[in-house]
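Note that this complex is displayed minus one protein chain, with the remaining chains in position.
For clarity, chains are labelled A and B in written order, and residue numbers in each chain start from 1.
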Amino acid sequence: MRGDWDRGWLRYGFIAPALVLLVAMNIFPLLYSIVLSFTNADLVGSNSSWVGVLNYKFVFKFAKYGQALRTTALFVFLAVACELLLGFGLAYALRDRFALKPLVLTVLLVPMMLPQAVMGLFWKLILNGNYGALNQFLGLLGFSQPQWITDPDLKFLSVLMVDVWMWTPFMMLISLAALQAIPPHIYEAAAIDRASPWRTFRRITLPMCAPLLGLAVLLRATDALKQFDLIMALTGPNDRVTQTLSALLYQTVFRDGKVGLGTAYSYVILVLVIALASVFLRYMGRLQRESDS
Amino acid sequence: MERAVRGGILLLCLSWASTVWAEEKVTIWWAQWEPAAALQILGNEFEEETGIAVEVKQIPWPSYQDQVFLNFGNNRTDFDIVIGDSQWIGRGATKGLYLELTDWLPSAVDIETIHPRAARYLCEYPPGSGKFFAAPCETDAIGFVYRKDWFENEGERAAFKTRYGRELQPPDTWQEFRDVAEFFHRPEQKRYGMSLLTGRGYDSIVMGFQPFLWAWGGDWGDAETFEVQGHLNSDGAVEGLRFFKDLLQFATEGGENADYYFNLEAFSNGSTAMVLDYFPFYPGIVESMGDQVGFFKVPRNGDRRFISLGGQGFSISKKTPAHQQELAKQFIAWFQQRRVQEKWITYPGCFTANTELLESDAFRAASPYNATFAESLDHLRDFWNVPVYNELLAAAVQHLGEALDGVREPREALDALAEEHEMILMEAGLLEMQ
Partner (left out) sequence: MRGLRFLFVGVYLCLGTLPLLWLGITSLKERPDTISVHLKWLPSGAAGAEDDAYFAATLDAYRQLGVVYAGADHAFYHYLKNSALIGLLSTLASVFIGTSAAYGFSRFPIPGAKDWLFFILSTRFLPPLAVVVPVLMMYREFDLQNTHLGLIILYTVFNLSLAVWLMKGFIDEIPRAYEEAALVDGYSRLQAFRLIIIPRAASGMAVTGVFCLISAWNEYGFAMTLNNQDAVTVPVYFAGLQGNVQGIPWPQVCAGVLLFVAPIILFTVLVRRHLLRGVTFGTLKQ
């Protein structure tokens, strides 16, 4: 009886629905968009014709596509770095038990559960240069009142700030787990050796947290790479300073209607994402083997 | 069981009957503002007369374009008529979205009565070709609203006169405009001189820049050859952009990136003396601020006064059944009748393209900004309306934005913009490759 299942086709019945759906909704669209990327297809769906690699040529010819790539890279790097530093700092400060800890943690975690598109809209109210609460508070305290989402030197940082507000809790969550996983006896041994706190931190805490922090960084980086909701809400898809890959893709496909050009561009992005994802997947595989053994 | 079957059959019959007897209905999409509400009222009158229902769906401006073109991609559009923005007409006409109305339109409306600029920019493609893809609906222009109570304040008038040596009144030239803006700009009191159109979301920075571009002698390009170099980056154009940027020192906090909605709020929260916007946005302000406000038309530079055109025409979707297209034509023809147009112009923010009516006293008296609007008409001009208008617009938004933000010098920005515009026009096959 059991043998039938283990060897027979029926066992595939359990996994087939998932695989069929994933192929139909992820793999097929990707193949389809290869085809689209060689045509001049339009969003409004009039007849399209084959244009060869012309779209790919334009992707490399127009400066804005390279610019968006640089903007995205900078955004991912800064967002992940700030969130890691702040998140790990918070976790480190909160590592001991205290009475209100569960409550404090819950409150700190709230932002990462909120819808980004809606919070982006709400932050636009806070950051408004004419009647925004942030500037009014700064004014009360006697500080200058910058134009957060319109000043070209600031708007990128503003988007970054909102992203950091939303996702620092994520880094904190994983950092806490990493800190808690360090067996206390290692610290005890260090105390016996009279290691300084800084030395203990550098020689024990950091190395032992590193694998999990690496995981957190990779997870966040792949998400930050896709960031669209906040940019859409705060500065819109056609802002030169904050135009990331997703924003430019939206502008190309849904505003200009250039489906062919857009899909060509998304393939260029895809190569990058695959590179990042493969690093991530290998990392996760190794982590799993370690936790299994 | 039998009962269930019988009940089911009955239900089926009923639902079949309801589809057959469903009332006839024309669905219209338009942006969300006062004129659309008025169009719905007229639509209800049309239903009373003909039995054909009219539904006007209103979509807020920032997502209007995205939603219309996404919908055009479907096999069948959710609307029968779209009241499309003037720049869309090239895309609608060439991509098989708008029904061509050249043969039908003269039977519905006397083409001679349409204001020539409205016909050229709102209804024809290519402009001036005599091929119609839209019927006139709303003709529109930008114009200023100002704080009349501040301008009429005795103390202010005296202070202005001592400082500038002339009376404080709504400015007629851009140089006078600058003085008035400077005069009212008092950031320490949270009062500001003005707010122009400089927003980066869709097209507001372009609509705000155009009056300066044209008034200082520049242009977007040659309408015949599509050459841009030498027009968009001419000395005059650069000078106009400099003047535009210079004015921003008197702008409301955040006025370096002010779109239509920002200006409405900056004005209605009492912080700003003069703001620029399209006229149909003003009914709300008139309602809430009444006597406190007045209007003046876009100023001139020397003898050159040019005003950004707005407005939309009725276009019939090619992706709706023939029967629906006929209903749509019935409604459009009904709307063009003189008695309906006479009613249309009495609603706030509703502007006809009918030259005679625009000159009538009834129109001028209907709303406090109507007279100013009528005077603005002869100065209207529009942006490119070729199928790739959106890419041209997006590039203009970015480069002009850089100039206003001080990232680049005006001349550098316009050189870069002219180059990118020529590239886009070449890619679209309009400008010959060199």
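Note that a residue touches a chain if its C-beta (ideal position, glycine included) is under 8 Å from a C-beta of that chain, and two chains touch if they have at least 3 such contacts.
From a predicted model like this one, the values you see are computed outputs, not experimental measurements.
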Left-out chain, listing which of the shown chains it touches: A, B
Selected from A:Asn55, A:Gln147, A:Gln243 or A:Ser266 as touching the chain missing from the view: A:Ser266
Residue ranges of subunit B at the interface with the undisplayed chain: 32-34, 57-63, 66-67, 70-71, 73-75, 78, 190, 201, 259-261, 264-265, 269-271, 281, 284
Touch list for subunit A against the chain that is not drawn: 1-2, 5-6, 10-15, 17-19, 21-22, 24-26, 28-30, 32-33, 36, 45, 86, 89-90, 92-94, 102, 104-111, 113-119, 121-123, 125-126, 130-131, 133, 136-137, 139-140, 165, 168, 170, 173-174, 177, 197, 212, 215-216, 219, 222, 225-226, 228-229, 232-233, 245-246, 249-250, 253-254, 259, 262-263, 266-267, 269-270, 273, 276-277, 280-281, 284-285, 287-288, 291
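Quick note on the criterion: only the chains that are shown with their structure count from here on.
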Geometric centre distance via CA averages, subunit B-subunit A, whole Å: 38
Parts of subunit A lying in touch with subunit B, wherever the complex brings them together: 42-46, 58, 62, 64, 128-131, 135, 145, 147, 149-152, 235-236, 238-240, 251, 254-257
Sites on subunit B touched by subunit A in the complex: 65-66, 69-70, 72-73, 91, 95-97, 200-201, 252-254, 256-257, 262, 265-266, 269, 271, 388, 390-391, 394, 397-398, 401-402, 405-407, 423, 427
